[in-house]
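All protein chains of the complex are present and in place, except for one that has been dropped.
Entry: chain A
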Amino acid sequence: MTKQGRESRMVEAGNQKNVLHLPALEIRQGPNRRLYTFAVDGKQVPSFAAVSRVRRDSQQQLHGYQRPEVLAHVAAIRRYVESAESPMLPNAIVVAFDDRVRFVPADAAVVGPGYVRSGTLLVPVSDDWEDADKPGFIVDGQQRCAAIRDAGVEAFPICVTAFITADQADHRSQFILVNSTKPLPKGLIHELLPAASGPLPNQLRVRQLPATVLERLNFDERSPLRHMIQTPTNPAGVIKDNSMLRMLENSISDGVLYRFRGSDSALPNIGLMVTVLNDFWTAVRDVFGEDAWGKPPRKSRLMHGAGIISMGYLMDAIADTNGSGEDVPDTQGFAAGLKIVKDYCRWTEGTWDLGDGIPRRWNDIQNTPRDIQRITDFLVSTYSSKQGKRHDRSSRLF
């Protein structure tokens, strides 16, 4: 049965059918395309528009075009819509209507550009319709629509851009067009994060702290790492932003920086984090000197992922052997710890003796998890054994 046929039967069966009268603008785009733009309560969208799920019928014919909702994404938008901080969804959702939807131009001739006129869009709605009966399909914005549908708010008006066509292939190509753009590069997102305010997806909120600390290290005047971290706005930096972020995240979750991450009521103490990091990296610069410092990774592995990340672990180790809480080593304290391992390091020349009987030339060390772990284990265990630390235990048992 055709869609139209089914609809008329439903009307005959006496179903209450209403028509939404929506103030709209009609925009002529090229000779054969008319777009409509209007506002509607997002809670009403499901009464006239469906999501066209991709599937194949028993003859293997393709129907629809959308994937299922990404529930985590929907939940994140829903939380945002429910948040008290005046949420805003500025992007219009895109709806394709069939020809049961009509545009009625306003009577009065409005003086304006010839490609736009105002009027009313008449959209039939019913709460009884199955998805296939609805006159509209959501081409873009299904996650936003689902979030508003689920949100615990009375109403949430949104902008809609619509076009009228009965052609499914047209829907499909519009869907492909709006969804095939490239996401933002990670580096740019991280650089924008510190100065972003308002609600962000949780995953990015968690990244905001390390990104903020990284920004301070890269641009504060007193930072030993000033202008040394490579970001979109600082392309000449020698240290990859990723390596530095990883080092920071490791220490924030399990190392010395965790002490300053704040708790339920207290915000992270970014100032103290930056002080600790400035002291530590100043000590690294002083101990390893010009040879290894500030050079590109191909000349110095200290500036390489393996060097930055393993040094971060060493920072945590030195800090933990020198007290707890706010009792953190200063530059001299860190330098004393670094001197213990200095002679075993081969950042710019020579061959590492990692104790496993396999010599590794300095420039064979790669920025891989395996090599990072090797160098880290070696540095930390060398530091601990030379430093002679043992865990507190009541007595020798054996």
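Just so we're on the same page, a residue touches a chain if its C-beta (ideal position, glycine included) is under 8 Å from a C-beta of that chain, and two chains touch if they have at least 3 such contacts; residues count from 1.
Here, contacts and distances are computed from a predicted model.
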Which of "Acetolactate synthase small subunit", "Acyl-CoA dehydrogenase", "Queuine/other tRNA-ribosyltransferase" or "TlpA family protein disulfide reductase" matches, in UniProt, the chain that is not displayed: "Queuine/other tRNA-ribosyltransferase"
Listed residues A:D99, A:D254 or A:D291, member touching the removed chain: A:D254
Hidden-chain contact residue, picked from the options A:A39, A:L71 or A:V153: A:L71
Residue among A:N202, A:T233 or A:Q332 touching the omitted chain: A:N202
Chain A residues that touch the omitted chain in the full complex: 53-56, 63-64, 67-69, 71-72, 75, 79, 202-203, 205-206, 250-251, 253-255, 258, 261, 313, 316-317, 320-321, 369, 372-373, 376, 380, 384, 390-393, 396-398
